Every structure is written in structure tokens, then in C-alpha cells.
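Here it is, the structure, as C-alpha cells.
We show some of the complex, not the whole, and keep each chain where it was.
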Amino acid sequence: MSTGQPLRPLNVGIVGLGYWGPNLLRVLGESESTELTWICDRDQERLDTIGRRAPSARRTTDFADLLADDELDAICIATPVFTHAPLARQALRAGKHVFVEKPLADSTADADELIGLAHAEGLVLMCGHTFLYSPPVQYVREQIRSGALGDIYFVTASRVNLGLHQRDVSVIWDLAPHDFSILLSWFDERPTSVRASGRDSIVKGVHDVAFIQLEFPSGLVANVEVSWLAPSKLRRTAIVGSERMVLYEDGAREPVRVFDSGVVYQDPETFGEYHLSYRSGDIVSPRIDAYEPLAAQMHDFATFCREGHWDHPHRELGRDVVALLEAADRSLNTGGDAVAVPPSPVLRTH
Amino acid sequence: MSTGQPLRPLNVGIVGLGYWGPNLLRVLGESESTELTWICDRDQERLDTIGRRAPSARRTTDFADLLADDELDAICIATPVFTHAPLARQALRAGKHVFVEKPLADSTADADELIGLAHAEGLVLMCGHTFLYSPPVQYVREQIRSGALGDIYFVTASRVNLGLHQRDVSVIWDLAPHDFSILLSWFDERPTSVRASGRDSIVKGVHDVAFIQLEFPSGLVANVEVSWLAPSKLRRTAIVGSERMVLYEDGAREPVRVFDSGVVYQDPETFGEYHLSYRSGDIVSPRIDAYEPLAAQMHDFATFCREGHWDHPHRELGRDVVALLEAADRSLNTGGDAVAVPPSPVLRTH
Amino acid sequence: MSTGQPLRPLNVGIVGLGYWGPNLLRVLGESESTELTWICDRDQERLDTIGRRAPSARRTTDFADLLADDELDAICIATPVFTHAPLARQALRAGKHVFVEKPLADSTADADELIGLAHAEGLVLMCGHTFLYSPPVQYVREQIRSGALGDIYFVTASRVNLGLHQRDVSVIWDLAPHDFSILLSWFDERPTSVRASGRDSIVKGVHDVAFIQLEFPSGLVANVEVSWLAPSKLRRTAIVGSERMVLYEDGAREPVRVFDSGVVYQDPETFGEYHLSYRSGDIVSPRIDAYEPLAAQMHDFATFCREGHWDHPHRELGRDVVALLEAADRSLNTGGDAVAVPPSPVLRTH
């Protein structure tokens, strides 16, 4: 609900200055649409060290200080996963817009409650699925949605490296949010069932490698491999369509490659028995825009808040990612049985 | 049972001159330990065309001619999969040693019967799992078995390309025999259960992409992706061990790369809570021997036949591959449920 | 001078069965337009071994047998470089069409004499610059000649590997014929001066690495690095034009890559001082035909012979390559001074 008047910058606070918080701090500090007024961390020393990079922000170890500040419009939460829901709940109840690092919560129930709360209060609730703002992901999205790739048969992705084991959650909660959020943004449908198997190689009970399969209503299937144990880093997603195929490799010099290849299938009715021929054409590495995804995302967040756009599309995507993570983790713990994904309370596309 | 006497070359016939038969013809023709005396194909024109490359071999469209020749020691079968068992059965009953293209048969029951028959007759029965003779596969086998990689946590493999759809069988029967035979040769154990899912993208009922997971008794897991639909060819297997990791890429300029990387895990008892550190060291591309795997394999086959070594190790590997293929295909058709692999009649390692 | 009548196959003999001869043997044997009637080598054992692959060809250690056979139409010479001119001279005088492995001769004087002789006798004289028939080389040629790349500023090429030192000649005579022939075929002009420096690292007096620069009348420059000493094989040529740039890597999975990149230059007159902007666009790996260059070349040779087309274009290219090799070698021996390339007796383009 943009008015003609110039908007004042959004007053924002950050809670959590560990791995990702400093990136938020930098981006919020550089943006003209936000004013970073609070930073909060339970570790006083970290607060002081990181705080030097944002001299005009007030520092506190007490989250309540942010809740109590009437001038504060929004809070960005970059704390451990299990604290996302409690902190977001408090912030929403205090009337603050909320940005939560991915995943939105550690259970679908919590995610649903947060969305309901934001809805009721007319507040923006956004989850940090920053890959949705990555230029190659957006380029592939356009290719898929424009029909240039034809019908999509399947997607297969590997996201592996010699990684940082998390203490309490499987590799699925750490790495699969990226792939799940990307898949949800690319397609107009949500998976209905998930399978996952893998191994807890290093720490018993904490899976460090997982092989996940997702089934979609249209017949589309997706395969996602995530691992903290790998000889070399791999960020590779292949999208196989009836007209073209795409290879997306995050961080590569040529992150997207479009293959004008496919199979031509002649119907058995015409030919007596079916006949296939293969088409192998040019490969194009399109020029992809270069900008920082996090800056673009925070700009959107600020705009949504300033314009009161609480019903923005990405909110429920965050909830659906949690539903998929939960289902995948459940399958992992049963050794690979199919687990149904609970339908979203509201029908929508991302 | 080698004697001191010089052995005469093995008289060999080939049945089937389609895709793979001409390779057998070339290798058997160049070897000093074999004499190619018969070639057989139902297509007279192909028989004549290909036959020019082996001028001294007799040609026939009738398989019975080979069975009836008392001078013929062995028969190589390179016909469609569903004919492997019937032809091999006839050949063994006629007292011929038999080499069968992979897979050995299209059912475990048939494979077991063939092995029993060969055993009873004291004849060599060998299956064309030529990758077992590939220098990189053998190098990795040594690394695994010497303990240089430590405990193996998991293996993950992709074997995909824009491929040749088969008419009647899924991509599993076409491509997975390679990976299954390699896995069986690397490890001293057989999978106990298999899951597979995928999609029949082009021809309904014929899966052209499959994602397979194998579980081994020791806890080892293997993930195998096979596909006839892929933007670019991939032959990539990662072996993740506690001491080192290996990347094996068939056909690459550096087919094996050994990563001196890993995770160091300190036990919670010592540290209160567990502590992990990562080790990332040198990467070595070892010099790998270069020779033709098929020539090495046919040399072994000839030696086994001439020395009466009917109890050679690879015979039952061929049967176990069929058991895995059958289980994977069954899982594929149930949508991914775990299927138990029937135990081998005789306990053994490959 | 094609007539309407069906032509009988060309009777061809090969002299020299060392490194390259067996490839000629295979291709001439498989072609329908040639009949391989003679093979000749001074080494009787090699003659017998290789001869088995061409059972219908007569074998001799005496080149005179080929010259004396009135039924023989053409002779392919695949002997050491210093014998090219003497053997070709005898063959032409005996009225045979001649195909000579590259380089055509070891001196420009000899090359000129051979061309004059062929001209006088109305015989075909062709040199084995097989890269001219390579699909990627032809694709790049079309791109250059169609103007799609704009004005070509420069070409820079590396052709290095851990190679086979030749006994008597520098690496220039071994590897540079490829690059020189390719450059001559791509452009409508010949270099006027050549510089080369390098080192005789292993055998004194025999350079095993050379850095060569060629200057063309239009201002075009070419840089060519050739070496028998290199950590890894490289076959890389960059063509930099005002509109597009091309990377050609022989043997790569994507042998040609077209970069829609360039510099936009605004004239100082317009802008006060010059202004540059950079354009970096899509990269395309075009689908390139796949066929065997040697087979295409021998087909052309046979056609030229059978149609009496002695004035085919490639003949003088072979002579010009020798002139460039001679000039480069002379520069190498003077430590890098510019050496003028003698103009061709006849003005022509390739």
C-alpha cells in the first residue's frame, strides 16, 4: 500500500551475531531503506567486537530491550534453530515485523502458529531463504515458468562438502532448506511425499549424509543429496525437461548452462511400436546478473514492512520448507519409508 | 590346474554381433590364448559385414552349429538380455564353457540355475562385468581393502547421460550392473536391502531415471543414480572413508583422486561433549595403469577355461548382481519400498 | 572433371607403416572410393604384422615395386620428414598422384619443386594437414569468414604435452604444422614475418619448446606456443575479434565456445577523449558435427585424383606451411630475430 509520501527508513534490530548475523548487520547498515538501531547477543564480548562495525546501533544482551522499544519496527532473528519460534513469537506479540533465519521454525506446528500470529496482527513475517534472490536461481525459475524447458520430468541436486556438523540436528535441517526452498519457488506445486535415507557416520544419531526423494502431484520427482562429508564441494542441480535441460552450479564461473537436448518420442499408435530419437544441440551459458542476494532480500523485507504488505508470497514458503524438513527427517529415522507432507492450511503458490 | 605343458589356444565362438559382439570379436581375434572359430547371428547381412573382420571364423545363423562342434571349447553370448539364460543353458548342457554379457540372466532363479549347471558339469561360467578389470576400479579396490581409506562410511555414484532407452527394461537393468558389480568387488559384503525410486519420463512403464539406495550389513550405505536423461555425461563415484576420500570418474583424464581429508571425532567421555575437527590435506591423482579391461578379462576367461578353473570368484558375482537388479526393479515398481536381497546360496566374497 | 560414368575405385599404395601409416591403411581399406593394392615398408617384420590388417594388399620392402605398377594410381607417403621430397619426386615422375604426410617437405625449395612437378604432370599432390578437415576447425573458419567475430585482432595458441622428442628436428617441425595450417586456412592472408625463441632443454641443438609470433599484412598477429615438455596436455586456441571471441580446444567435450564479449570503443573526436566499455554476454558451445577428419580428407584426395582435379586448393597450403616452418626455425636459431617469409610463387588464398 505505497503512498506518494517518502517513507522513513525502517528501524531494525538484530538478535544473534554468530555465523550469519554479521552479514545481516553489514547489509542493513549499508541499505538506505533501513536503520540498524539495536544489536543483541547473549555473549557480551561478541557484542562488543561485532558492534564496532555498527557504531550507531545500541547494544544489549537482553532481548526484552528490543521488544520494549516502541521506535523499533522490525527484528531480524539469526539465532540457533530451536530458538527461532520462541523469539519470533515474542517479537510478533510485541508488534514487530519479523525476519527469521532459515528454517522458520523447528516444527510445522510452530511455523503455522507464527504465520497465524503474523496474519492476525497484520505484521510481516519473512524467512531467510536467500537463495530465492540469487540471480541464477531466478534465471532458472524464469526458464521453467516460461515453458522454455518444456515439461519438467525431474530435478536432481547435490549439495555436499566437508562441512560443519551441527550438534543436534541432521544434515537435512542444515543444507536441505536451500534445495527445498528453491524447488518450491521454481514449481507451482508442493511435494506430497518424501523419502530419505542416509547415515550417521561420525556422531551416532546425527545423520551427516542423506539421500532424499520428493514426489509432486504432477508426477515430477526431485532427488536431493546433502552431506557434510564429501571429498570436494559440489553445488550441482540438473533440471531435466522435455524441451531443454539445465545445469545450475552455484558459485561456478558459469552458474547456469542450458542444454538444447532432448528425446523425441513418437507415439506407438502412429509407428506400430514407439520410436525414440535423441536431439543434442547447442549449450548456452547465459550472462547472469551479479548482485548480492541478501541485499535484495532485505530490501524486499523493508519494502514489505514499510508498505504493510504482510501477505507477501514468501511467508508461507518458509512454513512449507519446515513441513518438508520435518517429513524428510521422519523418513530418515524410519529408514526411508515414504512420509506424507501435510497440506498447507491455505492453498497458494509461491 | 596348470600343467607344465604348453596349452593350445581355446576355441571360442561368439553368438550375437550387435552392439558389444564386435568388441569381443576384435579382442578374441587379437589374443594368442584364443582362436575364434565360429561367429553366429540371426541377421545374415550383419554376419557377413562383421564377419570380414574375422576371415578365419566360420559363420552361421544357427546356434545349434556351435553346440554341435566338438572342437569348440567355449561360447561367448552377446545377445539381448532375455536370451542370456536359454542360450547359456544350452551351451553348458553341450559341454561348453560360457561367457555371458552382463547381466548374467534376467532373474535370480535363472542365474542360480546356470551356476548350478556349470558347477555340476565342471565348466567355467563367467559374466561380462568388464569394469572389474578397469585399472581405476582395481586401484580403488586396493585402496579400500588395504585400509588406506579407513572405515568406509558410504559410497555415492552417478552414472547418467543422454542415453539409449531400452525397449523392455528400466534404466536399472542397463546401467546399474556396472555400479553393482563394482560395489560387490570393492567390499567383502553384499547389500541386504535395496530401495529405488525414479520416473518413466518418456515411455510409460519404462523408468529412464532411478535413484537407488543399498544397505549393507556393516552399516555401509551406497547411493546410485542412473539415468538415460541428463544434460551431460557423468560417471562419478565418491567413496567416503574415515581416513581418506576418493573420487573416481571413469573416462576422466585423472580417473582417481585421493583426498587426504576427514573428520577427527573426540569421544564425549573424554571431552564432556563430543568435539569434531576437520582435516583437509593433499589431493593425489595417482598414476593409473593403462590397458584394455576387456582384453584382460578375456585373457582371464581363457585361462580359467584352459586350466579347468570352474570355481573362479567372479561367477557368483554375476548372480549377485542379478539379485540386486531384481530387488531394485521390484522396489522401483512399488514406489520405493525397501526390498530384501535374497541371500546367496553359498557364502563367499568376491 | 567429373563424367557421368561411375568411377572405379582409386588404386592406392602406402609407403611407411610407422606411427601414422596404419591409420591411412585403415581409412583407405574402409573407403569405397579407394582400393589399397600395395603396402611398403623397409622393415619386413612390421610389414607382415601390419599387413595382416589389409590381407588383399601386396607387400614389399622395395618402393620401386609401387612405381613400376601401372595399375597403381596414387601413393600415400608416411615416412620420416627428410624422405618426403625424394619419395614424392619419384612418385610424381612415375605418373602417380601423391599424398604426403605433413610437412610436405623439409625445405621450401623442395616443396616448390614438387608443386611445379605435379603441375607439369597434371597430377594431384596433397599434403596431410588433416586438421583442416576437423569439424571444430571448420566451424571456426566459418565464424571468421562470415564476419560473425568481427575484425580479428589476434590469435593465441598453445599446443603442448609431455611429448615425443624427434631426433633431428625441433618441436616446431613436429607440432607447428598443425597451427600454421589452421591459421592459413582460417585467414585470407599469409604471415610476412616470423619470430621464434625457445630452449633445447633435453637434447642440445634440438629445441623442445618454442614461442612463435607471426605477423600478417593486415595487422593480425598470432602467437603459437609448442612444446614437448609440459605438465599436462593443452590444445587451446583463442581467437579474439572485435565482435566475438572464440575458444577452440581440440579434444575437449565442448571443442568450440563462442563468447559474445568485446570492447566498445568511442572515438576521441566524439568524446574529447576515448571512452571504452566492456560487453560480456552469453557463451555458446555450438553443436559440432562428429566425423573422422582423416576419412574426409582421403575421400577428397580420392575425388581429386579420380576427377583429375590437380589444381585443388590445399596443395599450396602445404608449401606455405613449409615456408613458415623454415622461417620459424631460422628465427629460433638466431635467438628470436624476425625472419621474413618468402612470398608464394603464385598469389592465392586457401
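Some points to look at:
Chains here go by letter, A, B and C, matching the order in which they are written, and residues are numbered from 1 within each.
Here, contacts are C-beta pairs under 8 Å (C-beta built on N, C-alpha and C of every residue); 3 or more make two chains touch, one makes a residue touch a chain.
Predicted model, so just to flag it, every value in this text is computed and none were measured.
The complex in this file is a homo-oligomer whose displayed part has 3 chains and whose full count of copies is 4.
Going forward, only the chains that are shown with their structure count from here on.
Taking each chain's centre as the mean of its C-alpha atoms, subunit B lies 43 Å from subunit C. The mean-CA centres of subunit A and subunit C are about 55 angstrom from one another, to the nearest whole unit. Spacing of subunit A relative to subunit B, judged by their CA centroids, is 41 angstrom. For subunit B, residues touching at least two other chains, in rising order: 232. Listing the residues of subunit A that touch subunit B in their complex gives 153-154, 156, 162, 165, 167, 195, 197-199, 201-203, 209, 211, 213, 215, 219, 221, 223, 225, 227, 229-232, 238, 240, 242, 245-247, 257, 259, 261, 263, 265, 273-274, 276, 278, 280, 335-338.
Against subunit C, in their complex, subunit A makes its touches with residues 254, 260, 280-287.
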